[in-house]
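One protein chain omitted, others in place.
For clarity, chains are labelled A, B, C and D in written order, and residue numbers in each chain start from 1.
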Amino acid sequence: MSAKHADTIVMPTRKSPVPALTFAALILVLAILPAFFYPIFVMKLLCFVLFAAAFNLLLGYTGLLSFGHAAFFGGAAYVTAHALKVWQVTPEFAILAGVAAAIVLGLIIGAVAIRRQGIYFAMITLAMAQMFYFFCLQAPFTNGEDGIQGFSRGHLFGIIDLNETMNLYYFIAAVTVLSLVLIWRIVNSPFGQILRAIRENEPRTISLGYSVQRFKLAAFVMSAGLTGLAGALKALLFQFATLADVAWQMSGEVILMTLIGGIGTLAGPVVGAGILIGMQNFLATSGLPVTMVLGGTFMVCVLLFRRGVVGEILNLLERRRG
Amino acid sequence: MTTIFGVALPVLTGQLLIGLINGSFYALLSLGLAVIFGLLRIVNFAHGAFYMLGAFAAWMLLNFAGIGYWGALFLAPLIVAVVGMVIERTMLRALYGLDHLYGLLFTFGLALLLEGGFRHYFGTSGQPFAAPEALRGATNIGFMMLPNYRGWVVVASLVVCLGTWAIIEKTKIGAYLRAATENSTLVQAFGVNVPLLLTLTYGFGCALAGVAGVLAAPLFQVSPLMGSNLIIIVFAVVVIGGMGSILGAIVTGYMLGIVEGLCKVFYPEAANIVVFVIMAIVLLLRPAGLFGKDS
Amino acid sequence: MTATDTLTAPATVARGGGAAPQLKVRKLEAWYGESHALHGVDLDVYPGETVTLLGRNGVGKTTTLRAIMGIIRKRKGEVEFEQKSIMRVPLHRIAHAGLGFVPEERGIFASLTVEENLTLPPVVAKGGMSIEKIYEIFPNLFERRGSPGTKLSGGEQQMLAIARILRTGVRLILLDEPTEGLAPVIVERIGEVLKVLKTHGVSVLLVEQNFRFASRIADHFYVMDHGQVIDSFTVSELPARTEALNTALGV
Amino acid sequence: EPYRIGVLTDMSGMNYDLSGQGSVVAAQMAVEDFGGKLLGEGIEVIVGDHQNKPDIGSTLARTWIDEQNVVAVVDVPTSSVAMAVQEITRQKDTAFLISTAGSSALTAEACSASTAQWTWDTYALANGTGRALTQGGAKKWYFITVDYTFGHALEADTTQAVTAAGGEVIGSVRHPRETTDFSSYILQAQASGADVIALANSSGDTMTALKQMQEFGITEAGQKVAGMLLFLTDVQGVGLDIAQDLTLTTAFYWDMDDATREWSARYSERMGGKKPTMVHAGVYSSVMNYLKAAEAAGQAKSGSKVMEAMRGMDINDFFNRNAYLREDGRVVHDMFLVRVKKPSESTSEGDLYEVLATIPGKEAFASLENSTCPLVKK
Partner (left out) sequence: MTNNPAAAPADAGAPRAVLSARGLTKRFGPFTAVNNVDLDVCHGRIHALIGPNGAGKSTVFNLLTKFLKPTEGRIVLDGTDITAMDPASVARMGMVRSFQISATFGDMTLLDNVRVALQRPNNMSRQFWRSLISLDRLNRQAMELLDRVGLADMAQLRANNLSYGRKRALEIATTLALEPRVLLLDEPLAGMGQEDVEHMAKLIKTVSRDCALVMVEHNLKVVGDIGDDITVLQRGEILARGDYATVSADPRVREAYMGSEDDSH
């Protein structure tokens, strides 16, 4: 038993330079990326990066696997598209409307789903999202298979013309980076600490006096809202919202992104989204059967690289250090 | 011939019966899922793919080997079981100790791979498969014309379901399996060959999907996508019944088939989502499902 | 079985005499992943003997039992049971060779009822106790026989874990801290059960923190530290060793 | 740099049979038949799999046009993807030759001057079948309709044709998409006493419904079954046993005359014996005519200019009869009412249809009178 006095051992949490550096690097990369890549492609990537990061907030840090995130993504996309096309509001309001819709959906689906854990949770979210899919299929405002198409992106705050590719690019890049910072902050906050505790040992967290259900719901809704933001940006970018974004396959894809990148890591979703979107693009003209390749990738990841790319690298580094 | 007889309760009773037939498929599939989940703690997302595989196996047996429906009814599930067992032995096994989510994700990938593969080699429009000679036509059962084949489906599925239930609940095998899911090393240390048992169980669960596939082949299109549409509903059925509850899966399967059938008469717009609505309600009132033991 | 006929004196066992050890462990090493937990354990258990492994928390007692049983895959050295090596025997055949295991964490199955838990391990040889006898010893279990295993209280789970093995007819039982969490009356009863086992010729390899309990029933002691056996003595040498044990175990 | 023709299709999903590889082959045949050179440059066919995702499809189309000198995007199944791509081709003024997508919206509000919707649209199929059957004496109609925009439109279009021809719709039932069991709907349709049960849904649903109708002995009892949207591959999928006597409308059937047989034989040879669908023939015809028009216009970059030239051209061939391109992008040509043969009538694997009647283009397609396309001058 130690006889040392507590004072001598108190160590303040060191402010790690890594996240700040990561974000700086990200901003730098985003500044020069359009010079090398197709801006539209980069923007699409950013939308999915945000999607995956929002999803990871839930899976990676709260331990809840949602199989229904497409509902928030696609739902927000529909609302944003509808707002732009029919209500003809400015883009920032359209996006806000989309996010609000995702939050409401998140509250509804979350309230039911958090009553169970683990796979039950996964299957309930899947089923609820599927319900939403059928709603979108049948609701007249979504135009069925055609989707909501052909609207102008409008002017941000009434001033900046988002139909200009580079304006749009900087807008989307800024929103994405800010959201990633926000997610990082949530995860590394006192609140995030409680989420971790819940993931580790739920009964114990309850016995410490935390209303676990509320924390879970809060995390779920945050994740849903940020996912909605990603969906709204995507609708703005492509100027359409279709059923593909609410289909359960989309929920599967975001899981795959997070898994490939590394569950519960900061950079994982970025890398994972990059790989998956890049792969889809490559496969589109490769002549290979896409679903087979995706399915195979999924299996290989689960069997061999459960930590994901970033996770495996981190693990290697940690081992090196001993 | 094809009008509905008996004017008083015709449509309704007819629908009830038809719901029961649908329920047969739900029951068979959710039973397989429940067996695999209850005993291996794997959410078999590939279950729909195995169902499809069963139908395709029947079709291939007919077209490449000249083996008809009755032969296929035994051989096709066997083939599916073997495929399942190979997958379990070589891959799935590695995931037992891990979080259940990995099993779900792995089988999700497997489903994509299988369906993608069949789509690639057999196209998407599907293959025709005829009901056996003996079961064609329809019988007048008083209030409706019941296609013979559908009658057969109900009977066959009932037999299979009850048989499975009896095996699992009434024999030692069930106890071994349930124990093995909790602590397989210990059960092994007691002298039970758990790896073999798990392989066989997964094979058996897949075979149940295979049986459903063969039964479905003459009713629906034999197509690579036939399972992926069904699987999510079946998931909901299993959640409603209470995951892992064998009896729950069976009863809920039939029940939901009937509910869905009735919904098609009274409010067809909602027929697609009625199962999910019921699921949400059940979860709000009884989080463990209708037959689930609270965990 | 009643309390009166259980108080038979322990069968004396000839150690180092002509008899061959029933369990012979030599240079047993074991690893948890990368971490080396056992550094060469040597020990013997003779037929009918009760042998106790002593040692502080974390020295590798449990690991020794698990390595003998083959539950830990990564191991090296030699384990012979009744003159046959069991190092390469698959886990599910070990029990059939006549070896039973009661784990530290009890291993009660939540999804099985008490009775199902009790009848789960296959009977591997004749000579095990009947269910009726078991219920007689542990009336608690009889009362709760229909309820799910983990709904039992901690102590009832411990009883069930031990009772389960008594049925199977194994000839050597590896028993890990059987008295943890048990009421003193039950501890006593378990002591009696172990003595009865001895009269039936069943040997026991016991891991125990409750030194007082162990000293009443064991024939032979091994003391472990840092993954090795550092001392060994018989029950008759016990009084002479008490001093040394106190420093080694902090008793 | 060669001119590139981008076949943007579904190589892995549910439209694979209908379009997919067959469309690629058809486009290649057209390029070869044309001589492989356009305005002195080579022509290349490139392929993209949009995986039925509009974002992938539109990104692909955009990069193709910007970076790969693609002058025409061809085929594009799945109407949401086609709509998204049409936005791109309109912006970039690139030719868009639609063959698989059949949404009428493509030539209505969303129409584009650089688009030609070549093969079919939902209106033409529904209308053709509706009118022809009603005129043939089947007056009372009952619909089994898939419950979303597409199905509603199909039902409305058909209803219009039926009533115009003197028939009446006596009932309809809506079913969710991807239904696995149609028996309740079939029972209701059966009980209605209609002459025709019309399936206003598409591929998977239609096939399942047909299969189950046979179980309930619908046609044996004298009711007719009409598919509002059926392709050759669908009929092959369910088999003649089940599809027999079904009436439907198509833009093309391989076994109509020597010209169709000749082209189809060449196609089959490259496709391992498979028969072309109307989509495949349409892809060939659209690419071929596009190349001719580009040659005539003297340039390929501006899609609308090429279409302009095409409007002035005779675009008749084995696929197109009495055909012309309208300003809303619709290619108007004759359609055909066919009946699916009984198994006993079919002499070979691909022998599926009996052509009952020709529907003149003007009747088959919606007239411009009520067009919502802004390009239509009124």
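In the analysis below, a contact is a pair of C-beta atoms (placed from the backbone, for glycine too) under 8 Å apart; a residue touches a chain by one contact, two chains touch by 3 or more.
This structure is a prediction, so every number in the text was calculated from the model and none was measured.
The chain we do not see here touches A, C in the full complex. Set against the missing chain, the residues C:24, C:92 or C:144 yield one that touches it, C:144. The hidden chain makes contact, of the residues C:33, C:184 or C:239, with C:184. Residue-level contact of subunit A with the missing chain is found at 1-2, 4-7, 9-13, 15, 185-186, 188-194, 196-197, 200-201, 203-212, 215, 218, 222. By the touch rule set out above, subunit C reaches the unshown chain at residues 56-58, 140, 144, 147, 151-156, 158-159, 177, 180-188, 209, 249-251.
Convention: only the chains that are shown with their structure count from here on.
Taken together, subunit C and subunit D share the touching chains B. The chain occupying the central position, as judged from C-alpha centroids, is B.
Distance between subunit A and subunit C, defined via averaged C-alpha coordinates, is recorded as 52 Å. The mean-CA centres of subunit B and subunit C are about 45 angstrom from one another, to the nearest whole unit. One simple way to say how far apart two chains are is to compare their mean CA positions; for subunit A and subunit D this gives 38 Å.
Of all residues in subunit C, none touches 2 or more other chains. In subunit B, the residues that reach two or more other chains under the touch definition are 116, 119-120, 269, 272. Looking at which chains touch one another, you get A-B, A-D, B-C, B-D.
The part of subunit C that touches subunit B in the complex is made up of residues 69-71, 90-96, 101, 103, 107, 109-112, 116-117, 119-122, 124, 148, 168.
On the subunit B side of its complex with subunit D, the touching residues are 1-4, 11, 14-15, 18, 21-22, 25, 116, 119-120, 123-128, 130-131, 137-138, 144-145, 147, 149-150, 219-221, 223, 225-226, 229-230, 261, 264-265, 268-269, 271-272. Taken together, the subunit D residues at the contact with subunit A in this complex read 11-13, 46-56, 58-60, 62-63, 66-67, 78-80, 83-84, 87, 103, 105, 109-110, 147-150, 176-177.
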